[in-house]
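Only one protein chain is missing; all other protein chains are in place.
Up next, chain A:
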Amino acid sequence: MDDSSVSHHNGGQVGSQIGVSVNNKQNDEPSQSVQYSIPGILHFIQHEWARFELERSQWEVDRAEFKARIAFLEGERKGQENLKNDLVRRIKMLEYALKQERAKFHKLKYGVELQQGDVRPPPEEPTSEPEHAERAQWKQGRQLIKQYLQEIGYTDTILDVRSNRVRALLGLNNEEIENPNYRNYDKQQHDRCDYSMNHMVRKYDYGGKEARKSTGGGGYNEEGLSVQETAAVFANFEFLTNQEMDMDEIDDLDAKQSHHICSKKGEDLDLEAEEVLNELSLITEREADGGGQGDEYPVGGSAGGAGAGAAAGAGAGEADEEPLALGELAQLTVSNEPEAYDVASANKESFRKTWNAKYTLRSHFDGVRALAFHPTEAALVTASEDHTLKLWNLQRTVPAKKSAGLDVEPLYTFRAHTAPVLCLAMGAPRSEECFSGGLDGTIRVWNLPPPTADPYDPYDPAVQGAVLRDHTDAVWSLAAAHGRLLSASGDGTVRLWAPRAARPLLATLRADESPSAPAPAAADFADAAARAAVAYRDGSLLLYDLETGQAVLRAGCEAGATRVRAHPTLPLLVTAHEDRHIRFWDAVSGRCAHAMVAHLDAVTGLALDPNGLFLLSGSHDCSVRLWNLDTKTCVQEITAHRKKFDESILDVAFHPLRPYIASAGADGLAKVFV
């Protein structure tokens, strides 16, 4: 009992400079002796002054950090907007090219306009202008294509659906996609198609750029595409290059696009376009870790573009793609642009700083089982074994009189559960709601009080919303997305809810009907909430289609799982296990892409940052670890909580918008790091 405790705030601010592990050990001294002497007092004053200076500088550092963060986020937003516009533009171009290919195929097959195929400007001379005579023929061809496009009903809606999907894939999509067309597709195929789209975009882009070089003139030299590389590309895209004249058309389309989507056009757009491509190629590379088959893609040294392979393979039905071409293209993209990693590195930059404990949330009487940040505000909700949930506003701190440390008092205490609260999920932005699941088997909907609420306001029963009672045992995991809720319970089922509906239970998912079936430990929405990833206590991992309620993928290992998270943009699932491992799964093939010993004890908490670049994990070994998802390396380790029995950290979280991370512990505390 030499370790005297929980007083993080007395020593806390100094400690926070050094890190939490120090922080925890620092508290033994204060207020042990009460003998005063002049040197003692002087020393004390000196010490205090130094401390205040430190705190002040810490504040200044924080302020600078926040400013930088704001600037960065603003930049990022702008970038993403441009990216989005550009993607839409490119996808339209891509679709167009695809149709051309088909048109050509059609022509070839039925012998119409067969002579067109003979017109073939040599790829190594892309700058040559088409002859006038040829132009006439091309015009004819164009007419035909137009006709064909109309015939097949090549409508904007299709384009929109696809662009939405791609944006969703890139995590740019905030609004819900509610397009009926989308619903009609077989999801899985659709998915694959999306991945292949990435490649198509890239693939096409190079063809397109070259072609535009020929028609529209220079401006692309800075890209440094060597003649050989160009030739290689063209060798693979003869269709595109053949019909160079059609690039006029595309340019038209392009211009039209620019007209109503993006008023900005020109070189900087192309630079952005490159960024888009780079990001896409980056995705492919990461995906590479998640895939299962080929090594034919020597992409940037990573484990061999299996994801790309799978995607390309799957995409073959949609378009005549050659994996080899993709490989070369991928290589091209990466090798050409050293700034390929700009987007990522900018994000990394914001995380490169060391996270320090800033707020300690103390008010729960027992272990904190779960926490969730407010979707936008600097606020969070914690759920505890003391049967309550508490709402905290990090911007309404109570400066503790003596230590200038930041104590946060809860804004509101939610009481309704009749047993420990085990899990939490936050509703969508602006919905101001959260959901909690408890050992009592209930799921409760809560209307969050405003951040200005006073903890000692009169009791407002309207805070309590609906109660979902279908589970017959403890509810251990909740995930919310698009107004729906996914819960995993000790009763062996995973349930899908529309929590505000009159009949809230939408579906019940069971691994199998046998009574000995393992219970789900955790569930998360995956694939833009079209599927549910469920990790079971026996280590199996199932992916359910939420339309049909059927398991579409079975994977897993022997070690009991505790958590599962779906990557926000990639078909990647991450699971935490009792055997100290974190495992990464390809959500398409079900292959275990990577497994690593992540902690010294069972891994109990997992969170992915909103950009999908970092992973946060917590464990009963008392530490929180931050991982770079790309390299799978630990970026920071923080010792955050003490043990109660053999439990320590029970949950971790990222703020969806702001630079906060948090941990919840069996010691009854929650900590927020900045």
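As a convention for this text, a contact is a pair of C-beta atoms (placed from the backbone, for glycine too) under 8 Å apart; a residue touches a chain by one contact, two chains touch by 3 or more; residues count from 1.
By our rule, contacts and distances are computed from a predicted model.
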item: Absent chain [UniProt protein name; select from "NEDD8-activating enzyme E1 catalytic subunit", "MOB kinase activator-like 4", "tRNA (guanine(10)-N(2))-methyltransferase TRMT11" or "NADH dehydrogenase [ubiquinone] flavoprotein 2, mitochondrial"]; value: "MOB kinase activator-like 4"
item: Which residue of A:426, A:439, A:509 or A:574 touches the chain not shown here; value: A:439
item: Contact with the hidden chain (one of A:394, A:443 or A:474); value: A:474
item: Hidden-chain contact residue, picked from the options A:71, A:108, A:419 or A:467; value: A:419
item: Full-complex contact with the absent chain, from A:85, A:388 or A:436; value: A:388
item: Those residues of chain A which, in the complete complex, touch the missing chain; value: 1, 3-10, 27, 30-31, 360, 362-366, 386-388, 400-403, 405, 407, 409-410, 413, 415-420, 422, 439-441, 455-456, 458-459, 461, 473-474, 476-477, 488, 490, 518-522, 536-537, 559-560, 562-563, 578-580, 601-602, 604, 620, 642-647, 667-668
